[in-house]
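The complex is shown incomplete by one protein chain, all other protein chains being positioned as in the whole.
When the chains are written out, they are named A and B in that same order, and each has its own residue count from 1.
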Amino acid sequence: MGPGLYNYWMVIVLMMTGLYVVLARPNLVKKIMGVTIFQMSVIMLYITLGKVAGGTAPILIEGAEDVAYSNPVPHVLMLTAIVVGIATTALGLALAIRVYEEFGTLEDDEIRDAEIADAMAAEAGGAD
Amino acid sequence: MSHLISIVTENLPMLQVVLPMLAAPLCVVVHHRRATWWVALVVTWASFANSVALARKVYLEGPLSYFVGGWEPPWGIELRIDELNAFVLCLVSAICAVVLIAAPRSFDQEVESDRHHLAYAAFLLCMTGLMGIASAGDAFNVFVFLEISSLSSYGLIALGPSRRALSSALRYLIVGTLGGTFILLGVGLLYMSTGTLNLVDLQQRIPASDGHRTIVVAMVCVVVGACIKLALVPLHGWLPDAYTFAPSVVTAFLAATATKVAFYVLARFLFSVFGVASSIDRFHVDWVLLPLALVAMVYGAAAAIFERDVKRMLAYSSLSQIGYMVVGLALVTKSGLTGGIVHLVNHGLMKCGLFLAIACVVLRFGSPHLGVQRLGSTHLDRLRGLGRSMPWTSAAFVLGGLSMIGVPATVGFVSKWYLVLGAFEAGKWWVAALILFSSALAIAYVWKVVEVLYFADPPRREDEVGEAPWWVLGPTWVLVGASLVFGVWTAPTVRMASAAAEVLLPALAGAGP
Partner (left out) sequence: MNDAIGLTPESVLLVAVLLPLATAVAVVAFGRWPNLREGATLSGGAVTLALVAGILLPAVRGGGRPRIDLFEILPGLQVSLHGEPLGLIFALVASSLWIVTSLFAVGYLRGHHSPNQTRFFTFFALAIFGALGVALSANLLTLFLFYELITLCTFPLVTHDGTERAKKAGRLYLGLLMSTSVGLMLPAVIWIWNTTGTLEFRPGGILQGHVAGGSAAVLLALFAFGTAKAALMPVHRWLPAAMVAPTPVSALLHAVAVVKAGVFTLTKVVVYVFGLDLLSTGAARPIQWIAAFTLLAASVVALYQDNLKRRLAYSTISQLAYIVLGATLAAPKALVGAGLHIVMHAFGKITLFFCAGAIYVHAHKTNLRQMHGLGRRMPVTFMAFFLGSLSVIGVPPLGGSWSKLWLGSGAAQGDEPWAVAVYMLASLLAIGYLMPVVARGFFGEPSPDDAFCRDQDINEASPLLSLPPAFTALCCLALFVFAGELADFLGGMLGAPTSTAIGAP
């Protein structure tokens, strides 16, 4: 529980914030934000993993013997994860725009109402 | 020439992933509706041939390792093919290849004509992702490929003709990304406590850090993430909507592949990476998975009975069938696992066939205008009397349905045989009872449709009836036929599945048949 772990505490707070937003907010764009926050928290976790206390950037220094390097692997992985995250957010927002065009709202409960109306219309259409 | 052949044969594990990946942007560039289809078709069939060749090689020579770019692990990326993923790869590429034949006619109907090339591109990317998951040798690439397949599948679902496709896709995106991120989190925690991402290395190092709490949390994260992707009850919310509103061909494709690959991830992590010793003996994941799977099995079937939209009914039936697969896994016996894995393929074949039969119906009944008015085209009432006007489609549906029930001489029977046998082996006769109870429920929902097809008066609109074109009917029958053939000639599927089960449960090899 030392001060050295405060990164992890921050990760947990972010993670829970993200999850809460996804679960509790009816607005779809806010849900996308929640997902993004959640993703960012995991990315920060990885970055924290790679940090070695007192370590420097993992660039081989000619002649220097006992230099501590940070672990580059998690950082490299996170480059990919960030790309994935951006792609997800972009796709999510694009879909949100289309949903707004079709339904005229981004509130999940209102969309559900509209969907139920659609389903009733379909039922009527299917039964003719 | 021979040089070229040797290059191809040496790079088989990579080619099946790379080919569709490279073809996807090509589709976007080519842009022409039919030309892109040809590109996709050639590539998927090539991938299919590739995975069959690969499976053959694995069975003859044992597991293969492929180092991408020649870099050996732990620095490079490894693709590792053993009996389990060879099996999954064959299923995924076969389904892609067959479904794609039906795609153009169905897309003509359901997808706006200037978006076909994008649909094919997304289809190929999704295939890349799924093939990639199944061949990846390290945990991080499982995540990356999972996201590739997920992102493209959100796009594919959103192409559906009704506006509800958009909202379903967006909801799936939100839930699915959570699932993917959970897996990423789990992988991170694994790396934290073992210092490796390679699946084989993980398998060796995890026992050393026995009981470490980080490992437990990692396992929970991976299981939750995989179960979201797998749509195991209670994490199934996204599936019925997504399957119902996606274009018919996309539903057929996703239903047969996406959840199956998620099942593969779950099985791979629980049995190979964490190992039975830690996942089952120590942390009793089966205590959680087995009840959930049983609930899924019964709930899915019961919900399907009350559903009036056939496509949605099949989606609920998928929930139930996913339950079967997870039951097989959670029994932790050789026969049970064989049953789960063989059901992975069997359910893929029959459900894909059924969804394609639905695609045939939609093709006949969907109005040419896109939008709200044709939403009801898979409503049960639309199927009235189709047995007469679309005999081949209806017959395909009946045969697929029989397989779903598990009538002998269909693939459904083979799966059920092994699952029940596994339940007896595990001494859990009540699991066997529930499996068979759920099969009895399947009789109810399948027969509900059969009655409407054959015993209801057809609707008045005579001008709409007529058999679907062979371009769609053919693939339907290929899959339905396969589900009959592999129900009688079970040697290939069962052998492959039991070999795969032995990979996962090496300690139990030799037990059971």
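To be clear about the criterion, contacts are C-beta pairs under 8 Å (C-beta built on N, C-alpha and C of every residue); 3 or more make two chains touch, one makes a residue touch a chain.
These numbers were taken from a predicted model, which means no experiment stands behind them.
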{"item": "Where the missing chain makes contact, among the chains that are shown", "value": "B"}
{"item": "Candidates B:Trp45, B:Tyr59, B:Trp392 or B:Trp447 - the one touching the absent chain", "value": "B:Trp447"}
{"item": "Candidate in contact with the missing chain, chosen from B:Ile95, B:Ala315 or B:Ile405", "value": "B:Ile405"}
{"item": "Those residues of chain B which, in the complete complex, touch the missing chain", "value": "402, 405-409, 414, 416-417, 420-421, 424-425, 429, 432-433, 436-437, 439-440, 443-444, 447, 451, 455, 488-491, 494-495, 498, 513"}
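Everything that follows uses one rule, which is that only the chains that are shown with their structure count from here on.
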{"item": "Separation of chain A from chain B, taking each centre as the mean of its C-alpha atoms, in whole Å", "value": "26"}
{"item": "Footprint of chain B on chain A - complex, ascending", "value": "19, 22, 28, 31-32, 35, 38-39, 42, 45-46, 49, 73-74, 77, 80-81, 84, 87-88, 91-92, 95-96, 98-99, 102-103, 108, 111, 115, 118-119, 121-128"}
{"item": "Chain A-touching residues of chain B, taken from the complex the two chains share", "value": "140, 143-144, 147, 151, 154-155, 158, 162-164, 166-167, 169-171, 173-174, 177-178, 180-181, 184-185, 188, 191-192, 197, 308-309, 372-373, 375-377, 379-382, 459"}
